[in-house]
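These notes concern the structure reproduced below.
Complex shown without one protein chain; remaining protein chains in place.
Entry: chain A
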Amino acid sequence: MLPALIILGVFTFYPIIYSIPLAFMKYSVIGQTSWVGLQNFTRAFQDSDFWVSLGHSAEFVIVVPILQLISIYLATVVNKPLPGVTIFRVLFYIPVVTSMVAVGIMWGFILDPTGLINTLMQNAGFSHVIYFMNNSHLTLPILMGITIWQGIGYYMMMYLGGLQGIPSELSEAAEIDGASPATIFFKITIPLLKPFIWVCSLMSLIAALGVFDIVFVMTQGGPNNATLVTNYYSYNQAFGNFNFGYGAAVGLLLSIVITLFSVILFVYQRKGGQTHAK
(Lines give C-alpha, C1' and ligand atoms only; values in the text may rest on other atoms or scores of the structure.)
Protein backbone atom coordinates (compact mmCIF):
# COMPACT_ATOMS: atom_id res chain seq x y z
CA MET A 1 0.00 0.00 0.00
CA LEU A 2 2.60 2.52 1.10
CA PRO A 3 4.75 2.56 -2.06
CA ALA A 4 1.63 2.94 -4.17
CA LEU A 5 0.45 5.75 -1.96
CA ILE A 6 3.80 7.51 -2.22
CA ILE A 7 3.85 7.26 -6.00
CA LEU A 8 0.25 8.41 -6.18
CA GLY A 9 1.05 11.25 -3.79
CA VAL A 10 4.10 12.48 -5.64
CA PHE A 11 2.76 12.21 -9.17
CA THR A 12 -0.97 12.77 -8.73
CA PHE A 13 -2.13 14.36 -5.48
CA TYR A 14 0.75 16.79 -5.07
CA PRO A 15 0.53 18.21 -8.62
CA ILE A 16 -3.26 18.50 -8.39
CA ILE A 17 -3.14 20.33 -5.08
CA TYR A 18 -0.11 22.40 -6.06
CA SER A 19 -1.84 23.57 -9.26
CA ILE A 20 -4.32 25.49 -7.13
CA PRO A 21 -1.88 27.98 -5.50
CA LEU A 22 0.11 27.91 -8.73
CA ALA A 23 -2.86 29.46 -10.53
CA PHE A 24 -2.43 32.53 -8.37
CA MET A 25 1.30 32.88 -9.05
CA LYS A 26 3.65 34.01 -11.69
CA TYR A 27 5.91 31.01 -11.65
CA SER A 28 9.40 31.15 -13.01
CA VAL A 29 11.69 28.16 -13.37
CA ILE A 30 14.88 30.19 -12.95
CA GLY A 31 13.76 33.62 -11.76
CA GLN A 32 11.52 34.92 -9.04
CA THR A 33 8.15 33.32 -8.39
CA SER A 34 5.64 35.89 -7.21
CA TRP A 35 2.06 35.94 -5.96
CA VAL A 36 -0.12 37.74 -8.49
CA GLY A 37 -3.61 37.21 -7.08
CA LEU A 38 -6.36 36.91 -9.68
CA GLN A 39 -4.22 38.27 -12.49
CA ASN A 40 -3.99 34.89 -14.28
CA PHE A 41 -7.78 34.61 -14.23
CA THR A 42 -8.49 38.08 -15.50
CA ARG A 43 -5.96 37.40 -18.25
CA ALA A 44 -7.86 34.24 -19.19
CA PHE A 45 -11.18 36.07 -19.42
CA GLN A 46 -9.61 38.59 -21.79
CA ASP A 47 -7.73 35.94 -23.77
CA SER A 48 -9.60 35.16 -26.98
CA ASP A 49 -7.64 31.91 -27.41
CA PHE A 50 -8.92 30.75 -24.06
CA TRP A 51 -12.52 31.37 -25.15
CA VAL A 52 -11.88 29.65 -28.47
CA SER A 53 -10.46 26.64 -26.66
CA LEU A 54 -13.39 26.55 -24.25
CA GLY A 55 -15.79 26.69 -27.21
CA HIS A 56 -14.05 23.72 -28.83
CA SER A 57 -14.15 21.76 -25.58
CA ALA A 58 -17.86 22.49 -25.34
CA GLU A 59 -18.33 21.40 -28.96
CA PHE A 60 -16.60 18.18 -28.08
CA VAL A 61 -19.52 17.36 -25.76
CA ILE A 62 -21.50 16.46 -28.90
CA VAL A 63 -19.69 13.12 -28.75
CA VAL A 64 -21.51 12.27 -25.50
CA PRO A 65 -25.03 11.58 -26.80
CA ILE A 66 -23.75 10.07 -30.04
CA LEU A 67 -21.40 7.77 -28.16
CA GLN A 68 -24.14 6.68 -25.75
CA LEU A 69 -26.67 6.00 -28.49
CA ILE A 70 -24.29 3.94 -30.59
CA SER A 71 -22.99 2.06 -27.55
CA ILE A 72 -26.49 1.21 -26.33
CA TYR A 73 -27.46 0.03 -29.79
CA LEU A 74 -24.36 -2.13 -30.17
CA ALA A 75 -24.78 -3.52 -26.66
CA THR A 76 -28.27 -4.71 -27.53
CA VAL A 77 -26.89 -6.31 -30.68
CA VAL A 78 -24.04 -8.15 -28.98
CA ASN A 79 -26.32 -9.11 -26.08
CA LYS A 80 -28.12 -11.56 -28.35
CA PRO A 81 -26.97 -15.16 -28.27
CA LEU A 82 -25.71 -15.05 -31.85
CA PRO A 83 -22.95 -17.34 -33.04
CA GLY A 84 -19.55 -15.69 -32.75
CA VAL A 85 -20.91 -12.81 -30.69
CA THR A 86 -17.91 -12.91 -28.36
CA ILE A 87 -15.63 -12.16 -31.30
CA PHE A 88 -17.65 -9.03 -32.04
CA ARG A 89 -17.49 -7.97 -28.41
CA VAL A 90 -13.71 -8.32 -28.49
CA LEU A 91 -13.40 -6.50 -31.82
CA PHE A 92 -15.38 -3.54 -30.53
CA TYR A 93 -13.24 -3.47 -27.41
CA ILE A 94 -9.86 -3.50 -29.13
CA PRO A 95 -9.74 0.30 -29.76
CA VAL A 96 -10.31 0.85 -26.03
CA VAL A 97 -7.12 -0.95 -25.09
CA THR A 98 -5.09 0.48 -27.95
CA SER A 99 -2.75 3.29 -26.90
CA MET A 100 -3.74 6.75 -28.07
CA VAL A 101 -0.39 7.18 -29.82
CA ALA A 102 -1.02 4.09 -31.93
CA VAL A 103 -4.55 5.26 -32.61
CA GLY A 104 -3.24 8.66 -33.68
CA ILE A 105 -0.63 7.20 -36.00
CA MET A 106 -3.12 4.77 -37.53
CA TRP A 107 -5.74 7.44 -38.21
CA GLY A 108 -2.95 9.69 -39.47
CA PHE A 109 -2.17 7.06 -42.10
CA ILE A 110 -5.81 6.61 -42.97
CA LEU A 111 -6.49 10.34 -43.36
CA ASP A 112 -3.21 11.33 -44.98
CA PRO A 113 -3.39 12.99 -48.45
CA THR A 114 -1.73 9.80 -49.71
CA GLY A 115 -3.49 7.63 -47.17
CA LEU A 116 -6.14 4.96 -47.31
CA ILE A 117 -9.22 7.11 -47.83
CA ASN A 118 -7.74 9.35 -50.49
CA THR A 119 -6.25 6.37 -52.32
CA LEU A 120 -9.57 4.58 -52.30
CA MET A 121 -11.38 7.69 -53.51
CA GLN A 122 -8.88 8.19 -56.28
CA ASN A 123 -9.30 4.58 -57.34
CA ALA A 124 -13.02 5.23 -57.41
CA GLY A 125 -12.49 8.12 -59.79
CA PHE A 126 -12.32 11.20 -57.56
CA SER A 127 -9.58 13.53 -58.74
CA HIS A 128 -9.78 15.80 -55.73
CA VAL A 129 -7.46 15.12 -52.78
CA ILE A 130 -8.93 15.90 -49.39
CA TYR A 131 -6.48 17.33 -46.88
CA PHE A 132 -8.34 16.09 -43.87
CA MET A 133 -5.97 17.26 -41.20
CA ASN A 134 -5.34 20.67 -42.78
CA ASN A 135 -8.98 21.57 -43.16
CA SER A 136 -10.02 23.60 -40.15
CA HIS A 137 -13.67 22.67 -40.71
CA LEU A 138 -12.91 18.98 -40.67
CA THR A 139 -10.30 18.48 -37.99
CA LEU A 140 -12.46 18.89 -34.88
CA PRO A 141 -15.24 16.64 -36.20
CA ILE A 142 -12.56 14.10 -37.19
CA LEU A 143 -11.11 14.11 -33.69
CA MET A 144 -14.61 13.71 -32.30
CA GLY A 145 -15.24 10.82 -34.66
CA ILE A 146 -12.05 9.08 -33.57
CA THR A 147 -12.99 9.63 -29.94
CA ILE A 148 -16.35 8.01 -30.59
CA TRP A 149 -14.72 5.14 -32.46
CA GLN A 150 -12.36 4.56 -29.59
CA GLY A 151 -14.94 4.88 -26.84
CA ILE A 152 -17.69 2.69 -28.25
CA GLY A 153 -16.20 -0.56 -27.01
CA TYR A 154 -15.88 0.71 -23.47
CA TYR A 155 -19.39 2.05 -23.15
CA MET A 156 -20.80 -0.91 -25.06
CA MET A 157 -19.34 -3.18 -22.39
CA MET A 158 -20.83 -1.02 -19.64
CA TYR A 159 -24.25 -1.21 -21.26
CA LEU A 160 -23.85 -4.90 -21.95
CA GLY A 161 -23.36 -5.36 -18.22
CA GLY A 162 -26.52 -3.36 -17.65
CA LEU A 163 -28.50 -5.35 -20.18
CA GLN A 164 -27.39 -8.64 -18.71
CA GLY A 165 -28.74 -7.50 -15.37
CA ILE A 166 -32.23 -7.22 -16.86
CA PRO A 167 -33.94 -10.60 -16.47
CA SER A 168 -35.05 -12.08 -19.78
CA GLU A 169 -38.42 -12.84 -18.18
CA LEU A 170 -39.24 -9.14 -18.31
CA SER A 171 -39.11 -8.98 -22.08
CA GLU A 172 -40.92 -12.30 -22.28
CA ALA A 173 -43.67 -10.97 -20.05
CA ALA A 174 -43.85 -7.83 -22.18
CA GLU A 175 -43.93 -9.94 -25.33
CA ILE A 176 -46.95 -11.81 -24.00
CA ASP A 177 -48.46 -8.51 -22.89
CA GLY A 178 -48.39 -7.56 -26.55
CA ALA A 179 -45.28 -5.42 -26.81
CA SER A 180 -43.32 -5.20 -30.05
CA PRO A 181 -39.52 -5.39 -29.92
CA ALA A 182 -39.39 -1.59 -30.21
CA THR A 183 -41.88 -1.13 -27.36
CA ILE A 184 -39.90 -3.56 -25.21
CA PHE A 185 -36.76 -1.58 -25.97
CA PHE A 186 -38.18 1.84 -25.17
CA LYS A 187 -40.60 0.95 -22.38
CA ILE A 188 -38.64 -1.77 -20.58
CA THR A 189 -35.00 -1.85 -21.58
CA ILE A 190 -34.19 1.86 -21.66
CA PRO A 191 -35.90 2.71 -18.35
CA LEU A 192 -34.04 -0.14 -16.69
CA LEU A 193 -30.76 0.96 -18.26
CA LYS A 194 -31.20 4.49 -16.90
CA PRO A 195 -28.70 4.19 -14.04
CA PHE A 196 -26.11 3.03 -16.58
CA ILE A 197 -27.01 5.78 -19.01
CA TRP A 198 -26.46 8.39 -16.29
CA VAL A 199 -23.11 7.03 -15.19
CA CYS A 200 -21.82 6.55 -18.72
CA SER A 201 -23.01 10.00 -19.78
CA LEU A 202 -21.33 11.58 -16.80
CA MET A 203 -18.04 9.80 -17.41
CA SER A 204 -18.16 10.58 -21.08
CA LEU A 205 -19.03 14.24 -20.39
CA ILE A 206 -16.05 14.62 -18.09
CA ALA A 207 -13.81 13.00 -20.68
CA ALA A 208 -15.15 15.18 -23.50
CA LEU A 209 -14.74 18.47 -21.66
CA GLY A 210 -11.27 17.42 -20.59
CA VAL A 211 -10.20 16.01 -23.95
CA PHE A 212 -6.46 16.21 -24.41
CA ASP A 213 -4.53 13.23 -25.71
CA ILE A 214 -6.15 12.88 -29.14
CA VAL A 215 -5.45 16.57 -29.76
CA PHE A 216 -1.91 16.25 -28.46
CA VAL A 217 -1.17 13.23 -30.63
CA MET A 218 -2.89 14.29 -33.85
CA THR A 219 -3.12 18.07 -34.23
CA GLN A 220 -1.51 19.95 -31.32
CA GLY A 221 -4.45 22.30 -31.48
CA GLY A 222 -4.03 23.07 -35.18
CA PRO A 223 -4.65 23.84 -37.90
CA ASN A 224 -4.99 27.49 -37.02
CA ASN A 225 -6.36 26.73 -33.51
CA ALA A 226 -9.23 24.73 -35.07
CA THR A 227 -8.74 21.95 -32.54
CA LEU A 228 -7.49 24.04 -29.67
CA VAL A 229 -9.28 22.65 -26.63
CA THR A 230 -8.95 24.05 -23.13
CA ASN A 231 -6.97 21.19 -21.66
CA TYR A 232 -4.47 21.38 -24.51
CA TYR A 233 -4.31 25.16 -24.21
CA SER A 234 -3.58 24.83 -20.50
CA TYR A 235 -0.83 22.30 -21.24
CA ASN A 236 0.62 24.42 -24.00
CA GLN A 237 0.67 27.54 -21.86
CA ALA A 238 2.44 25.67 -19.07
CA PHE A 239 4.87 23.47 -20.94
CA GLY A 240 5.05 25.20 -24.31
CA ASN A 241 5.24 28.83 -23.24
CA PHE A 242 6.40 28.10 -19.67
CA ASN A 243 3.55 30.20 -18.28
CA PHE A 244 3.02 27.71 -15.47
CA GLY A 245 0.86 30.01 -13.43
CA TYR A 246 -1.39 30.91 -16.35
CA GLY A 247 -1.58 27.29 -17.50
CA ALA A 248 -2.64 26.26 -14.01
CA ALA A 249 -5.30 28.97 -13.94
CA VAL A 250 -6.73 27.83 -17.28
CA GLY A 251 -6.70 24.24 -16.01
CA LEU A 252 -8.44 25.29 -12.83
CA LEU A 253 -11.12 27.15 -14.80
CA LEU A 254 -11.72 24.03 -16.87
CA SER A 255 -11.98 21.96 -13.71
CA ILE A 256 -14.61 24.35 -12.42
CA VAL A 257 -16.59 24.07 -15.67
CA ILE A 258 -16.37 20.26 -15.58
CA THR A 259 -17.39 20.14 -11.92
CA LEU A 260 -20.31 22.43 -12.61
CA PHE A 261 -21.62 20.27 -15.46
CA SER A 262 -21.06 17.10 -13.45
CA VAL A 263 -22.98 18.49 -10.51
CA ILE A 264 -25.85 19.55 -12.74
CA LEU A 265 -26.01 16.10 -14.35
CA PHE A 266 -25.63 14.38 -11.01
CA VAL A 267 -28.41 16.37 -9.35
CA TYR A 268 -30.64 15.80 -12.35
CA GLN A 269 -29.92 12.11 -12.20
CA ARG A 270 -30.69 11.94 -8.49
CA LYS A 271 -34.04 13.52 -9.14
CA GLY A 272 -34.79 11.16 -12.01
CA GLY A 273 -33.08 8.28 -10.30
CA GLN A 274 -35.14 8.49 -7.12
CA THR A 275 -38.33 7.46 -8.78
CA HIS A 276 -36.65 4.52 -10.49
CA ALA A 277 -34.73 3.32 -7.49
CA LYS A 278 -35.00 -0.42 -7.13
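General remarks:
Operating definition for what follows: a residue touches a chain if its C-beta (ideal position, glycine included) is under 8 Å from a C-beta of that chain, and two chains touch if they have at least 3 such contacts; residues count from 1.
The working rule: contacts and distances are computed from a predicted model.
This figure omits one chain of the complex; the name its UniProt record holds, of "ABC transporter ATP-binding protein", "Chemotaxis protein CheW", "Na+/H+ antiporter subunit C" or "Ferredoxin", is "ABC transporter ATP-binding protein".
Note on the undisplayed chain: of the listed residues A:44, A:163 or A:188, the one touching it is A:188. Between the chain not shown and the residues A:100, A:117 or A:179, the one that touches is A:179. Where chain A meets the chain that is not shown, the touching residues are 167, 169-170, 172-179, 183, 187-188, 191-192, 194, 276-278.
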